[in-house]
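Notes follow the structure.
As you look at this complex, bear in mind that one protein chain is not there, while each of the others sits in place.
Coming up: chain A.
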């Protein structure tokens, strides 16, 4: 590991100007990703600016009835928060489905969004990887990629984004708030992660050296009836092969609102807008749920060894929506059963 300077800050302004002033300086939050990657030689900051003493750890209600999650609130604190559990249950479930109790006590909201991919080649500096070393090639494209992307990839990178938390946040139209030396700004999570293109090393729309201060989740009645379901290779403490965050609001048998996002399938949480619009405004039946799931995965382009994810994603969408429809007492046409989730060890979120 390269030597580095360390400093703790209590003022946002100091944190920003320190990172601006020192080349190679980085913010340190929980450290669960950054310290790990420093050990692997993937990251080599010259200075760590510890942001955990900034007053950004709060979780509060916004004036419109939504939520403001402070950037340094721990994953544990967000998952246990009564407002989160009552109004956005899929968010609590997604966080609890990720990592371990110890790691969630350390990991933060901002760090979770900015964690890097778990592609094994990315973590190994002896292998070519466009994300880590632009222009060196993508080892996963023709290599071990059974857990890589089926949507939105390019030949430059086929990695997935590993965050569980970001999946329901995407479904709920969350907005990332940040601070720079030139003033504050915000970007919707749906535009936060950049398309892969030919520069997979450029991952987010966050301005250079900006500090995430909060994630704002708008009020949404539908989110009160939401679920997160994650399929992985063991029952707990593993990253998703595919996951789904879904919310469904049914009134008089008609879908008033629906939210759907997938994890583990692309370089960013995948908002399933095709399936959403196929369902919105119409009756909730088994046939329509099934057709919506088919529609969403029709655009998938699996790699040599991950075609199983297409089936899995399709069946997960169907299963979670069917469950939600059943619990709202609105399912008809045999939709009330528990759909098959496909291959793989499964654990409910």
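Points to keep in mind about this one:
Please note the rule applied: a residue touches a chain if its C-beta (ideal position, glycine included) is under 8 Å from a C-beta of that chain, and two chains touch if they have at least 3 such contacts; residues count from 1.
The rule is simple: contacts and distances are computed from a predicted model.
Not every chain of the complex appears here, and the one that does not is recorded in UniProt as "2Fe-2S iron-sulfur cluster-binding protein", selected from "Amino acid ABC transporter permease", "Lipid-transfer protein", "Ion-translocating oxidoreductase complex subunit C" or "2Fe-2S iron-sulfur cluster-binding protein".
When the omitted chain is restored, the residue from A:93, A:170, A:241 or A:306 that touches it is A:93.
Touch with the chain that is not drawn comes from one residue among A:12, A:35, A:68 or A:187, which is A:35. Residue A:76 is the one among A:76, A:190, A:204 or A:328 that touches the chain not shown. Per the touch definition above, the residue from A:102, A:136 or A:277 contacting the chain not shown is A:102. For chain A, the residues touching the chain absent from view are 1, 3-6, 8, 28, 31-32, 35-36, 39, 48, 50, 52, 76, 79-80, 82, 85-86, 89, 92-93, 96-97, 99-103, 105-106, 235-237, 347-349.
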